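The complex appears here without one of its protein chains, the remainder shown in place.
When the chains are written out, they are named A, B and C in that same order, and each has its own residue count from 1.
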Amino acid sequence: MDAITIAMIVLIAISAIFVLLGAIGLHRFPDVYTRLHAATKATTFGTIFLAVAVIAHGVYSYTKAGAPDQPAYIVLVAHTIVALIMLLLTNPTGAHAIARAARRSGIEPERAVIDDTREVR
Amino acid sequence: MITFLVLFVSMLLLYLLLVAGSGGGDGLLGQLFSYQEIGAAIVLAILTAAIARAMLGKAKNRVMNNPGKLLKAPFMFIVFLFPFFYAMAEANLDVAYRVITGRIRPGIVRIRPKLKTDLGRTMLANSITLTPGTLTVDIDEKSGDLFIHWINVKDTKTDDERIKAVCGSFPAWARRVVE
Amino acid sequence: MTFGPSEVLLIGAGVLSLGILISLFRILLGPTSADRVVAMDTINTLVVGLMIALGAFYRQVVFIDIAIVYAILSFVTTIFIARYMEQSREKGGSD
Partner (left out) sequence: MDWSLLYDAIHVVILLGIVAASVLVVRMKDLVSAAVALAAASLLLSLEFFILQAPDVAIAEAAVGAGLTTAIYIFAIKGTRRREEY
């Protein structure tokens, strides 16, 4: 086993652990808001590590490939970076939209010790 | 004019990132871009910026009107990425711990970060959503107060202590980058 | 039998599809419709990750473009459902 395989095993193991924790957290937490914590943070972090593994693979393959194959790996790395940026921009915004919609449609946070939104409306 | 220039540069960079690898030369630099793609990028970026300027110029983003701050903002943003990723890793270990043990003490708190521009508020809200145990629920549009769902509420006395406990140094960073 | 980067990417894709299956149970169980939207948003993120991993596994660039398009379009869906729930002002029903 060469170095790139070991590096990718480490990166993908971290990504797999966080993705599975996010999916299990959907079932362990009691209400919408705490589930959003598990869902957005853990899965976004896991997907970032997966994309980093793909980028590492692309850079390594670029140095190994012959001249006619090299542009394909540049395109692979650039497009993975664009997909990662889109994910990082849209994910927290979507989570914020869901949380606001849930609060305004009247879902109370369960087991809450403090709730400042109650005095506003 | 400055809005137009900002849009032009960002659209140009996005297009060039999407067509990287189109050149036919040798080596890394020769393979990156062909001349046709660079020409198409400039024409399309001018068109996009001219169309979108009327829409984006209305927001209360004062950083767009200050050229010195505008040149500094991208560099400050790159410096900001390092504490941000550290806080993000910390957040995920925290969430992992709470998923495994199920030990939570949730609540919704109100904080007043005193940011003036729309861009600064957006950046702060998105950073808070991705970092330790906090999630932005709502915003009071007049005063700029944020309502934050906190997974493990700590008892704090003053407002400053609470801001410190919720989002660390992010308001200072947001002020440094875009205000 | 070989064990290289392609096989590691395939294992990562397998774990992501397991996460999709676990999240589908939340769409089945979720007491309110907000819970179901959260589960759908999680599945969106996981599908984008799966598309990136399998696109690198196939070694074809077109497949990663689909991931970019998909990330933007799924965001539109989430925002649309959230806007509707915000306006409707009634408790999400249980099933």
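Simple rule for what comes next: contacts are C-beta pairs under 8 Å (C-beta built on N, C-alpha and C of every residue); 3 or more make two chains touch, one makes a residue touch a chain.
What you see is a predicted model; the values in this text were computed from it and never measured.
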item: Which displayed chains the hidden chain touches across the whole complex; value: C
item: Residues in chain C touching the chain absent from view; value: 1, 7, 10-11, 13-14, 17-18, 20-21, 24, 27-28, 30, 33, 36-37, 39-40, 43-44, 47, 50-51, 54, 58, 60, 62-63, 65-66, 69-70, 73-74, 76-77, 80-81, 84-85, 88, 90, 92-95
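In the analysis below, only the chains that are shown with their structure count from here on.
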item: Chain contact topology (line, ring, star, complete or other); value: line
item: Chain at maximum distance from chain C, centres defined as averaged CA atoms; value: B
item: Rounded Å distance, chain A centre to chain C centre (Cα mean); value: 10
item: Whole-Å separation of chain centres (CA-atom averages), chain A against chain B; value: 16
item: Set of chain A residues in contact with two or more other chains; value: 24, 36, 40, 44, 72, 75, 79, 82, 93, 95, 100, 104
item: Complex contacts: residues of chain C adjacent to chain A; value: 3-5, 8-9, 11-12, 15-16, 18-19, 22-23, 25-26, 29, 32, 34-35, 37-39, 41-42, 45-46, 48-49, 52-53, 55-56, 59, 61, 64-65, 67-68, 71-72, 74-75, 78-79, 81-83, 85-86, 88-92
item: Contacting residues of chain B [partner chain A, same complex]; value: 14, 17-18, 20-23, 26, 28, 31-32, 88-89, 91-92, 95-96, 98-100, 102, 104-110, 125-126, 129-130, 133, 135-138, 140, 147, 149, 151, 153
item: Chain A - residues contacting chain B, complex; value: 17-18, 21, 24-25, 28-29, 31, 33-34, 36-38, 40-42, 44-45, 67, 70-75, 78-79, 81-82, 92-93, 95-96, 99-100, 103-104, 109-117, 120
